[in-house]
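Note that one protein chain of the assembly has been removed; the remaining protein chains are unaltered in position.
Chain naming follows the written order as A, B and C, and within any one chain the residues start at number 1.
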Amino acid sequence: MASRSEIIVRFAGEGGQGVVTAAEMLARAATGVGYHALTFATFPSQILGGPTWTQARVSRTPVESPGDAIDILVAFNDVAYHEHRTEVHDGGIILLDPSVTPLSDEHLRCVTVPFDELAKQTGESRAANMVVMGGLSRLINMPVHYFKDFVSQRFAGRDKVVEANHIALDLGLAHLAEEDPISDLGEPEKPDYEQVFIKGNDALSVGALHAGIEFYFGYPISPATPILVYMERNLVGEGKFAYQASSEIEAITGIIGAGFAGKKSMTATSGPGFTLMGEGIGLAWMAEIPCVIVDVQRGGPATGLPTKTEQSDLNAALSPAHGDSSIPVIAAGSVDECFLATVHAFNWAERYQGPVILLSEHSLAERAQNIAKPDLAAIPVESRNVYKGENGYLRYESQEISPFPVPGGAGAYIANGSEHDIYGDTTHLAKYHIQMTERRFGKLKLLEGTYESDNASASVAVIPWGGSKGSAREAFQQLRSAGVDIAWYYTMFLNPLPTALLDELRSKDLVIVPELNYQGQFASVLRSQGVKAEAITQYTGLPFRPTELGERIKARLAGAGQPQAVNA
Amino acid sequence: MASRSEIIVRFAGEGGQGVVTAAEMLARAATGVGYHALTFATFPSQILGGPTWTQARVSRTPVESPGDAIDILVAFNDVAYHEHRTEVHDGGIILLDPSVTPLSDEHLRCVTVPFDELAKQTGESRAANMVVMGGLSRLINMPVHYFKDFVSQRFAGRDKVVEANHIALDLGLAHLAEEDPISDLGEPEKPDYEQVFIKGNDALSVGALHAGIEFYFGYPISPATPILVYMERNLVGEGKFAYQASSEIEAITGIIGAGFAGKKSMTATSGPGFTLMGEGIGLAWMAEIPCVIVDVQRGGPATGLPTKTEQSDLNAALSPAHGDSSIPVIAAGSVDECFLATVHAFNWAERYQGPVILLSEHSLAERAQNIAKPDLAAIPVESRNVYKGENGYLRYESQEISPFPVPGGAGAYIANGSEHDIYGDTTHLAKYHIQMTERRFGKLKLLEGTYESDNASASVAVIPWGGSKGSAREAFQQLRSAGVDIAWYYTMFLNPLPTALLDELRSKDLVIVPELNYQGQFASVLRSQGVKAEAITQYTGLPFRPTELGERIKARLAGAGQPQAVNA
Amino acid sequence: MTGTAKNPEYDFLWCPGCGDFGVRRALEFAMRDWNIEREIPMHDNVVVAGIGCSGNLVHLYEGEQPYGFHGIHGRSLPLALGVKMAREDLNVVVVAGDGDFLSIGMEHIAPQASRNLNICAVIMDNGVYGLTKGQSSPTTVEDTVTSSTPYGKLESSLNPLDLYLTLGVTYIASGYSTKPRDLAGLIKRGMEHDGFSIVHVNSPCTTYNDTYALLKGNKAKGIDPLAWEIPDDHDSTSKSAARGVIEQGGVPLGVIYQDDSRPSLDQRLGAVRERVTGRSAEDLLNTFAV
Partner (left out) sequence: MTGTAKNPEYDFLWCPGCGDFGVRRALEFAMRDWNIEREIPMHDNVVVAGIGCSGNLVHLYEGEQPYGFHGIHGRSLPLALGVKMAREDLNVVVVAGDGDFLSIGMEHIAPQASRNLNICAVIMDNGVYGLTKGQSSPTTVEDTVTSSTPYGKLESSLNPLDLYLTLGVTYIASGYSTKPRDLAGLIKRGMEHDGFSIVHVNSPCTTYNDTYALLKGNKAKGIDPLAWEIPDDHDSTSKSAARGVIEQGGVPLGVIYQDDSRPSLDQRLGAVRERVTGRSAEDLLNTFAV
């Protein structure tokens, strides 16, 4: 039996059948013993029931995307079987309840396990999950005690539940005792660093707490709601405030009030709420108030596709409001970056005294993954330069950034969303509009981000952004292995773009931007800045598959120089 | 005394001194006898009083911008005198009340007229205006009966007012009887076509009425309020609705409801209100509902500069909401175009079944000008293709535009802001998101606008947009007269841009975009579409001066090829 | 896949026991009767839906289909205003949840009340944000623990009926989703009323805020039901009587208030049209002639 470095398992069925938790459990158990794992989930918008599937990719080495075709499909019902069977690659396995009648697929192996029946035997009918896991432990050749240990830990103190689940695991395993495993995943190598297994939204929330968030105000919206829920629970204590707003307009304006009052403040939303926040974001830019606005993107436009992933809010993030403004935008591209980018967002907001937009997306928000535990002591946190002088301070006198007066201390002024003079009073004089406009844009110079590159000497390059990073990175590695001479660039800092990165990109003959939207939004931004950029787009509500993306990049390179349609 | 083809008069003082109406009166009277005239006004945000000035440019030939330095300054008070005297060109005249003590300006002629004192003699103390006009009639050598006739007409039936004003005119004239005129404007040549003297906002409103507007809903905001006021007064009758909304969010959503119900609907706002409309505009795009959104731009961002002009809402117009969308944008560049562009906006909305954004700006909105009376019969009006079949229609089945079902008739469906299937029901299936996204963008192909060009063979070009058209056109003409080989392009249709225009622009070595914003927003858009565009920007709250702009273009041409800073 | 009679691919369904099933049924009854009485086709009706579990009613509507508009969160009222004032002949019904209508959509109630916009809004109040999985809403009871109020809700809950009355809504009824026949009557009367009608329905969320037991009460255990029938002798034309009903607390069932004296917005506009005639674009253009 060939050994392999990774395996992808998909669980598909109805909401309520344990589909949602199955992938997470597999991934969590696997990381517990030293594998690397990453989940992908897509939900129905229906509350109970409705078609749903999740997937776990388990590997001996770190993984960065949900991956390509699946190795094992666990189909909980007929519809799920028919919906997903074509995505199992040749030689793969489909695990079914006997109630499902499979087609004859020559290149697939169908294995039946009576999920519910065996579960009932344990006395805990909700243990169907565990029966599946037991069977899986055989099929992927993973010692069943990994799962047992995980169960013991998870349900510690609830002995009856532990026992039933252990029995279920054994029953599932026993049922497939004679079945050949799909392959041998090999012994995991436990990383020698501390790890956390965490979802993107949680990483983002903890990042905000590390950055020193003091004020959170948000309105529920998928897929950003978990951030609200986390904050409500954990942002407590003297001088701290986490609260549900009555609308996104209230949320954005509220955090601006708090930013004005000296607090590190944040709100999180998704597309529709983000659009409603536009006027407020413009106000924060104009009045020079630090705050962080998180947009966990879903499919758009309008109410759009609330439970699907997309990267189509970049244009809106770059120009959320009328008038001249250029709001800094940072986009997380992985679960680690959900943490890091949030700290950066706060640091930037404090440093340049203005709003910062943090983009995440559905697939990252719901992705659970093992990552190296962030070394908090090593991740610097910045706070604004507070004015400490006497009264009579002219807040907006200088052409550059100036210390920030905090109410309750000296330096009273008027923060103003109308064009203002050095006192903060409303003015219509051209000289002040010129001065203040240049002041606002000038402060952006303080924000210089970093970027990564690989094989930078190649004349063509690929640069993904946000959550397409992982798929693109894997595609890039495949291409490099296949001998393709292409450069890799990546940055979280979309606005302002790192100047050195821009210089490098401008020198390329072609820069390919894989992105999950129709318009090729980031490619268009790069072109406007003098880069010969072309997008590779996908607008299915799902992430790129690395191998497919690699093929598309290769095809694009072959056609380079040919005119490329631009989606306006 | 040298004859000249035009003269620019500026009136400066406090609100309430008749400053606001003076320029309009001069222009109106001048056009009445066959001159061409154009006004410019800038208001204080204060309701009564506050520094304000207006200006009229009167010419024997058509004019397209407020012009350059001024010939005659009428300063109603000390502050106004000091504020504006430097803008009078050598040999110009300053007309003052004796209460103002002028500096000794060698190259300027100061002429005093006791405005208020003479006015009082007429028995109508508010006639100071007319005293000034009488004096002006001497200084610009314009028969005083032009003004008298105008007064007789304007105040027809109110004999006492007419008489007092006539006396005031005579007194002003008599007072300056000995004064040399600045020059001879020469006899006007009355155009042989019908004319109207109209402001941009009124032209826009009448344009909407010609286009067949049936539903107007708007919230007051400068400088768009006059459109609301005009509609409230004039959009009456069976099936018609004009009403004040309680907010911009209510306004945009209301017109979408009306568009869905089969009506031609519109709202008008300015920057802050426009930003609030973003979510609604995204909805109209998604649900495929025709409607027109007017943004009469003022200075931004946030509450910004409500009474100043700027062209800084283009970015916001091009991406007013999250998700993939590309809302059509038409920008008026002159008072005639305020009329025309509005008709086009409705036609486009009806044709492609979606929202259209119409950009105007403060300087156009308040510009009063003589234009050829639009020949309504010659300006085609389009209406949507209404579904006339049976029930059971699948509204969104086709990949392309499909007939529009109107409630009250067969074809019931669900207009939906969530991604939907062919029935209009919410869906999460990738196949529908792909189909509907392509359908929405595909419909843009129906919108092909026109453009103008001049000396198109030159390798460098200038292309202004919106209200900078006039200044840029005059600068262009000056440059051409000076032998500079530069091409001229212009279009009202900013999105989608006419494809042939884009092709032409892409072939140029340099395309210069004069625009009234900091970022060079349109230049950036052009670069993203493959044009070597560079902006010439101004962000003073005032329009370009043609000669100054010409100089800047010349300087840019001299430096062409040198790297150009891009405002991010 | 669940599907509807019209659309086999439609994949949303309410949770078992969700109150919204009953509200849908009631609306179907009311609209059917409305159409029959007037001999009008179903396509003269428009259902404007909010975003929430409740708003999905527009897709789950059974039988012959009215027009529908499923827009954006919180904006059902201004959408309905657009439809109604564009086409005064249509029967326009709003269906929305408590979060949609009373939180993010709050700003839109007062203006429609002042205008007496002639539509009927059916509000499905479950005291929770259902679709986003259980956060608190304006009508969530004080101190309740929800996912967004882990330490208890710190706000007093809003009394929507009291608010409607104060704002001048001219038809106010309160209903319960388990009584679709009664509810249909309240809705139909709201559609018939010339002015702004709100039928506020208690429509429990079995998944996040199951209040059936509370509403029904339990005689055996001596727990009084929250829901109670408004007595027949209640004078629904009296504002103070209406206030009295509301102040008794609980969930009154029936018509609380009806004011037929105030003209609706379309009627008032009609009066203006009799006084004022519009002019053609050509005429208006001529007013600017040089």
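By our rule, a residue touches a chain if its C-beta (ideal position, glycine included) is under 8 Å from a C-beta of that chain, and two chains touch if they have at least 3 such contacts.
Quantities reported herein were computed from a predicted structural model and do not represent experimental measurements.
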Indicate each shown chain that the hidden chain touches within the full complex.
A, B, C
Residue, one of B:S152, B:S246, B:S383 or B:N455, that touches the chain absent here
B:S246
Residue among A:R126, A:R154, A:K240 or A:R506 touching the omitted chain
A:K240
For the chain left off this view, which of C:M106, C:L226 or C:A241 is in contact with it?
C:M106
Specify the residue from the set A:A156, A:V386, A:A412 or A:A555 that touches the hidden chain.
A:A412
Can you work out which residue in A:G254, A:G271 or A:P290 touches the chain that's missing from view?
A:G254
Under the stated touch rule, tell me which residues of chain C contact the chain that is not displayed.
102-107, 110-111, 114-116, 138, 151-152, 154-159, 162-163, 165-168, 262, 265, 268-269, 272, 275-276
Need a quick check: the contact residues on chain A for the chain that isn't drawn.
31-32, 194-198, 202, 206, 209-210, 214-215, 217, 234-238, 240-241, 243, 245-247, 249-251, 253-263, 265, 279-280, 283, 287, 370, 373-374, 376, 391, 405, 407-418, 421, 423-429
By the contact criterion defined above, which parts of chain B meet the unshown chain? Give residue numbers in ascending order.
44-51, 79, 219-222, 225, 228-229, 232-233, 236, 244, 246-248, 272, 302-303
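Operating definition for what follows: only the chains that are shown with their structure count from here on.
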Could you work out how far the Cα centre of chain A sits from that of chain B, in whole Å?
44
Starting from the mean Cα coordinates of chain A and chain C, work out the distance between those two points in Å.
38
For chain C, write out the residues touching at least two other chains, lowest number first.
11-12, 51, 70-72
What parts of chain B, by residue number, touch at least two of the other chains?
279, 282-283, 287, 416-418, 426, 428
